[in-house]
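Removed from the display is one protein chain of the complex; every other protein chain stays in position.
Coming up: chain A.
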Amino acid sequence: MVEDRSISGRIYAAINFTLLALIALITVLPFVHVVAGSFTTSAELAAHKFVLIPRIWSWDAYKFIFSTNTIFRAMGVSIGVTLVGTLFSMFITSLMAYGLARRDLDGRNVINFMVVFTMLFTGGMIPTFLVVKELGLINTYASLILPSAISAFNMIILRNFFQNIPEGLEESAKIDGCSDFGILFKIVLPLSMPAIATISLFYAVTYWNTYMSAILYLDDSTKWPIQVLLRQIVVLASGMDHSSTLDGTVPPPDQTIKMAVIVVATLPILMVYPFLQKHFAKGALLGSVKG
């Protein structure tokens, strides 16, 4: 917008700027508080309430949570599920998206409808649970991946992206004797790297954040991903809920320990956030192109 240099225009802009700055501050303040709180002692946190910058720095909370292998194990599960899940999801999502992007394919509309319909109507939690159970997936890591392997939304974004690649490229490759798989992996995918990166990151974040599948399909607490463990540790202390974990031997965690676990569970997301940010707006907009 062109700048408005009148006095009222400046006041307007100043108020607007201040409000937005406040909103941004309120949004991130809780994160900063938790990070700061995790790096101090419980005594310090209890004595000087509003810790944004602790006066006493301490690794105690982290030493404590890493003193057993519970956190390591849960982080391992989450990292494994995220890596394997993202690769698997990307593989079958891009195969499907490419097939559906080809306009000359018979039956394409039927399959498209089949996909979109699942966004409007679902069988729901219990029937899905029964299917997962019948397949023998209960208490397996596969139950965290397979039932949500393809996001219809992500598939449609990718399909739309593939559709925008000039058909001439594919045709000339075909004339040169390239197979459909060859075209996908040698021409279409390399040309779609921004979309591939975006969707991979979306999948990775979803897998990292997996919670519901874990509480539905995993009874065995040694297989819990970090999100479930985080929930247990944070809620356990005040005796708000029934179940307890951490091998039952650990005293109820205090505030700093809870904060440290929150930080550990958040860290991987924060680490990929700069990459996410580069792509995500584009990705979210790709999705707004109607299927």
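One rule holds for everything that comes next: contacts are C-beta pairs under 8 Å (C-beta built on N, C-alpha and C of every residue); 3 or more make two chains touch, one makes a residue touch a chain; residues count from 1.
As a working rule, contacts and distances are computed from a predicted model.
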Absent chain [UniProt protein name; select from "Cytochrome c oxidase subunit 2", "Multiple-sugar transport system permease YteP", "NADH-quinone oxidoreductase subunit J" or "Class F sortase"]: "Multiple-sugar transport system permease YteP"
Candidate in contact with the missing chain, chosen from A:I196, A:L218 or A:I262: A:I262
From A:I199, A:L218 or A:L276, residue that would touch the chain that is not displayed: A:L276
For chain A, the residues touching the chain missing from this view: 1-4, 8-9, 12-13, 16-17, 19-21, 23-24, 27-28, 30-31, 33-34, 37, 45-46, 49-50, 92-93, 95-96, 98-100, 102, 104-106, 111, 114-116, 118, 120-131, 135, 146-150, 155, 179-181, 184, 205, 208-209, 211-212, 216, 227-228, 230-231, 234-235, 237-238, 240-241, 254-255, 258-259, 262, 265-266, 269, 273, 276-277, 280-281, 284-285, 288, 290
